[in-house]
Each structure stands twice: as structure tokens, then as C-alpha cells.
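This view holds just a subset of the chains, kept in their places.
Chain naming follows the written order as A and B, and within any one chain the residues start at number 1.
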Amino acid sequence: MRRGELQQLLDALVAGELSSDEVARRLESSLELGFAKLDLARERRTGTPEVVFAQGKRLDDLERIVARLLEHEGRVLVTRVSAEAARELSERHPEGIYEERARVWSVGSRSGDGSRRVAVLAAGTADLPVAEEAATCAAWLGLDVSTHFDVGVAGLHRLVGVLPELEPVGVVIAVAGMDGALPTVLAGLVRQPVVAVPTSVGYGVAFEGLAPLLTMLNGCAPGSAVVNIDNGFGAAAFASRILETKDRCAD
Amino acid sequence: MRRGELQQLLDALVAGELSSDEVARRLESSLELGFAKLDLARERRTGTPEVVFAQGKRLDDLERIVARLLEHEGRVLVTRVSAEAARELSERHPEGIYEERARVWSVGSRSGDGSRRVAVLAAGTADLPVAEEAATCAAWLGLDVSTHFDVGVAGLHRLVGVLPELEPVGVVIAVAGMDGALPTVLAGLVRQPVVAVPTSVGYGVAFEGLAPLLTMLNGCAPGSAVVNIDNGFGAAAFASRILETKDRCAD
């Protein structure tokens, strides 16, 4: 609801141009499924459409949600999808694409136009599922994505080697588990906002991602901010907002 | 070190245009104080100059750092400055300005040009010190800052009331302690990237800011990322990078 949209609706109501029913329908803008209320207005409000988090959902619920969203939006993004669930979804919707490592199933990925670029870096190979979730989601949202994996701080030359390739991007997503030092080191070397994603990779005092999360929040180099552990989608959505802000403000 | 700067230096070295001493000096670019090494190249590398965190530093160390930075850079930003330390600094540098609530002492705040706007929202009045640290630092970095305080979710109408004023800004910084719900609710209502700052305000299970931090990281609405507890400066520096990315990419 932005730029006086509410005011316009009320004006139209007073002017008799819209019935109260119609205003109510527009204001509610959610799709009732009984066990779920799909937020059809989210993209209008925030720029990012409602996205489906599959983990913990029953397969039949998931299928109903996906079907209804496809019906209304024509495209859908589903994260944390098991191979089995992906198979079921693709059977009903053969246009769906499943990225196995990223555990993302989607329909209707947008093509980027080169103006909104993001780089996804991963510290180790075990961080790839999260990094690829970020990359796949970012691409679906219409960003141009480049990836650079296994560039952790144990061998700094690998990280230094990719710095030139980061020059043209607008946002850097840095994914790391264990010591989580990558985003901090990176934020001291580049100019872009660094979106840090801790992963649950590691053992012992990695504490399922808590340790890299703390490292990232304590980072001594300013210029980064952090999303939840393993939240590759969240990083992509945040990067999209950053790059959209660029577009909007450049008007 | 960007846009092939290192390559240029090496080319110049091979071409005999620069001596090895000069190349070394440019590459190191730090100012040795014995107990500290000021990072003079940080702004060139990252867009944000080295900033001084006063808390935990001895007063004489702080004064030496400030004096040397002012000498080289002509401007300086010092955060977490006690009233007593501010008095000492201002005595030697009368051009310094101290924002008491924000605990920030600075020289050389930049004027914004209207193209890089940030809004700082605070959930409660007790969050003001952190919110004002964010606002003061953002202004020093050259952003145009608007503030909206006491707009927590206990009275949603206060938050809804300020939504129209957020339309023109490029980034929203949302500061909250206790339940920390403000950034999440906000991210579901606006299009801008929301930089969430948990504060150590609260008691009991607020756990010095841990609780709002967790809330913010778990936020069910995508579009936000989080900095350390009470880290108003970090939020401002991150917002500045976001808005600078806009400028660079708009070329």
C-alpha cells in the first residue's frame, strides 16, 4: 500500500467510483486456503512476491499453495525442497526447474538486464548448498549473478584473486561457516555492501552456525550486515532490495 | 585497492615510473603510532574512512589517534565518547562537535546533496542513544537523515503514520530493543532495504540485546539484515555503502 494508494481508494469510495466490497477486496488482498492465507499484495507492498518455504510443510499443503500461487502469479519460488517433493511438484508442473544442490524449485525465473549484479562468494565447498540457494533465488528475482566458491581466508590468495571480478557488481553476498571470517575480511577490501550469511557447516563449537554468526556480527570492518544462519534466500531478497533502491532512486 | 590499481602500480614499477619504495609506501598506507596503526587507505579501498571507537581506549591514546587523523584527513568521527573524553577532545580541537545523547564527537561532517537519504526509526525512547548514533554517523558520512522515534509495534498506528514519510528514502534503519519486532513488521510494509539494529534496552530475558537480535534474524518478512547490538555506527556505514552502490552503478 504505497504512494497514497490508500488515500486514492478512499477518495474513490467517497466519489462512488468503487463499492465498499471492492475496496475491501483490494485492501485484504490475500488468498484464503483455510490452512494458509497467501499474501498476494506482498510484491506490490515490498517489491518481493510471497515465496514458499517448503521445509516442515506437508506435501499436500505445499502442492495446494504452489498451484494457487501459479494460478494467480504465473511464477513461484519454493525453497528448502527435498528431492522427493520436487519430483511431485514437477510432475504436476513440468515447467518447474529444480536445482538440487540449492534445494530450490521454481517457475518463471526472470532474466537480468545487466543493471543489477550480485556476486555470491562461499568460503568452503561445504557452504555450497547455501550459496547456491542465494544464487538461484537472486537469479529468479531478476538479478545477474556471478559465483566464486572456496575462497575462504585459510588461503587468502584465492580471495584476492577474485577481487577484480567483484568490481562491477552492486552487492556482494558472502557465505561462510566455521570461523565465519570471510565477510569481515571482504568488507575491508571492497566498497560494496557485504551481505553476510553464516552457515551451519562445521562441528564442535561451530554450534550449527552460531559461531560464524557471531563472528559476522562482531566484524571489525564496517560495511556488512547479517541474515539468519543458512538463509540464502534472505540474502538474495535483501540484495534485490538494495539494487532496486538504486533503480527507484535513480529516477 | 580497486579497478586495477594494483596492476597499474606494477605496470608503473616495470616501466620505471615508480620506484619500489614508492610502491611499497602506497601499498602499506598505514600510519604507525607504536600502539596503533592507522589505516589511511581504508576510505580509498572501501569508501568509508577509518573511524575511532573510543570505548576502552585510554584518553591519551585516544587524543593521539584523533590528532594524527585530523592532521592527515582533516576530519574525524569518534563513537562511544564519554562526556569527559569529549570535553578533553574539544579543548584541543574546538571545531569538534559533541552529540551527547549519541555519544559521538566529530569534526568535518559532510552535507548531503539530497540524493542519498536514510530514515532512522526507533521503537522506544530508551533506544534513542543508539538511534542517534546511527543518525549522527550517517550525517557525518554525507547522507540526508530523517528520524522517527517511539514508533514501536505496541501502537501500530504510530508506525503506520510515518510510512508516507519513508517513501523518498533509499534505506531504512530500524532500531529496537526488547521484543525487537519493529524491523520485521516494517520489512513487510516498505520496499527499501531495512537495516535492523538491536539495542541492549530491556531487562530480564532481553539479555542485553540478544533477544531482539534473534527476533530480527528470524524475521518472517524478507528484506532486512542485521548489525551488532547497539551498533548505530555500523548501520550508518552499511546504509552509506548501499546508497553509494546506487551512485556507482547508476553511471
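Basically, contacts are C-beta pairs under 8 Å (C-beta built on N, C-alpha and C of every residue); 3 or more make two chains touch, one makes a residue touch a chain.
Please read all numbers here as calculations on a predicted model, not as lab measurements.
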What is the total copy count for the complex if 2 chains are drawn?
8
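Basically, only the chains that are shown with their structure count from here on.
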Residues of chain A touching chain B in the complex
1-4, 42, 45-48, 51, 115-117, 163-164, 167, 170-171, 187-193, 195-196, 213, 217-218, 221-229, 233-235, 237-238, 241-246, 248-250
